[in-house]
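Report on the structure given below.
Yeah, one chain of the complex is gone here, protein chain that is, but the others are all in their spots.
First chain written, first letter: the chains are A and B, and each begins at residue 1.
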Amino acid sequence: MASKPRVKLPKSVNKGQVVQIKTLIPHKMETGRRKNKKGGKIPRFIINKVEATFNGKPVITADFHPAVSANPYFSFYARVEESGTFKFVWTDDKGGKVTTSKKVAVK
Amino acid sequence: MIGRKILLAVAIMGLGITIGFTNNASIAVADEAEKRAKDPRNKHFIVGEIKSGYVYMTSQTRDMQDDDFANPAFVWVDTGEELWNKVNGTAGKSCASCHKSAAKSMKGVANTFPRYDPKTKRMIAMQAYVNRHLGEKMGAKKWKWESEQMLAMTIYLKLQSRGMPVKSIINDQNRATLAPFLAKGKKFFEQRRGLLDMSCKHCHEDYVGNMARSNVLSMGMPNGFPTYRLQWQKPGSIHRRFSGCNKSIRAKPYKRGSEEYTNLEFYLIHRSAGLKWETPAVRN
Partner (left out) sequence: MSNSIRKSENTLERRDVLKLLGLGTVAAATGSIVSSDALATPDSAAKLISKLSGTSSYKSGKITLKMPEIAENGATVPLTVRVDSPMSAGNYVKSIHLAAEKNPNPEVASFHLTPASGKAEISTRMRLGKTQNVIAVAVMSDGSVHRVSRLVKVTIGGCGG
């Protein structure tokens, strides 16, 4: 149902401050190793990539494999030198993308 | 025949002798149990003899519950809030149309379910009541008990009671009506059932604090439900937990919203009075 990701980061920071960014997105992260009631394999379906950029420039990219838990939680840090927008993109095995953005202001 | 072999398995479980452990692992597990018992956070989750499931969790699991961002159940809280504000059904209303702010109107509602239903002359659980409400007041379709919508809505509703003490709805006026259902719930709790011939009471009262393999047996308190269970990798209702527990002892599980489980839930809430509502909790 809801594939709405959650992102937590401060709204305003000092110039050059390094902030922690926390993200969480609901997703089953189906490993492809489970069997359904009839004995057939449930196909793999996971989020395999998370990309974070700031004002268009890459900050960090994560490649996920099925060993990442369901409802993937991913936190990292970013140095903020100027006001702008963080953009987050989650990509799944079928190429589907979920995107969200958050603005940050430098005091 | 069966009896002795089952009793052996039960005894092994019940007396906390873990099966198949190396020396190393069982020492680590015992250290871990001690660590949990000494966690300074415990004092907020114990009232007299009653302990919340929180005190049986590892430090990392507690960290997950303590942080509303790290707690995966909050994804469902967000969905619940969306549903609260969304127009749904032929009446063209949303929950907010009549109930306005959930934080105000639903505060304390966790303590009012299961409640007595004069129509059926039985107790009715929150999920069943929500469905009736959806149909009668909004002309909307019902939601399945463990559906994303029902989980989201019940978590969102109960969240509004978080931090409040669990309080039984029984008072002098309604005691005559409600006491029989409480008694039925208590009877279920104490009744042996299934291939393993065990009752809820065995694990959740007699052997509390002991290990069933690597799980520490909790008191079976309901104050965190619907809870995010690591085992399920999603939130689930307390009736789902009842069903799983019954299956684990090879007893026939009852349906969600059945009289048996609704009365049991009623009894458990009564039994947990004093603990604070933690929904949505994080449990193993």
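Going forward, a residue touches a chain if its C-beta (ideal position, glycine included) is under 8 Å from a C-beta of that chain, and two chains touch if they have at least 3 such contacts.
Bear in mind that the values here come from a model prediction, so they are computed numbers and not experimental data.
Novice: Which residue, A:7, A:60, A:89 or A:106, contacts the hidden chain when the whole complex is considered?
Specialist: Answering carefully, the residue with contact to the hidden chain is A:60.
Novice: Of B:64, B:83, B:178 or B:238, which one is in contact with the hidden chain?
Specialist: Result: among the candidates, B:64 touches the missing chain.
Novice: Please identify, in ascending order, the residues of chain A that touch the omitted chain?
Specialist: 18-19, 30-31, 33-35, 54, 57-70, 72-79
Novice: Quickly run down the residues of chain B that touch the omitted chain.
Specialist: Residues touching the hidden chain, for chain B, are 1-3, 5-6, 8-9, 13, 19-21, 25, 28-29, 32, 57-61, 63-64, 195-196, 211-215, 217, 230-231, 233, 241, 243-248, 250, 284.
Here is the rule we go by: only the chains that are shown with their structure count from here on.
Novice: In whole angstrom, what separates the CA-based centres of chain A and chain B?
Specialist: Each chain's C-alpha centroid was found; their separation is 30 Å.
Novice: Quick one: which bits of chain B touch chain A in the complex? Just the residue numbers, please.
Specialist: Those in contact with chain A are residues 69-70, 72, 74-76, 78-79, 82, 148-149, 152, 233-234.
Novice: For the complex, give me every residue of chain A touching chain B.
Specialist: The touching residues are 1-2, 4, 6, 8, 22, 24-26, 28, 69-71, 73.
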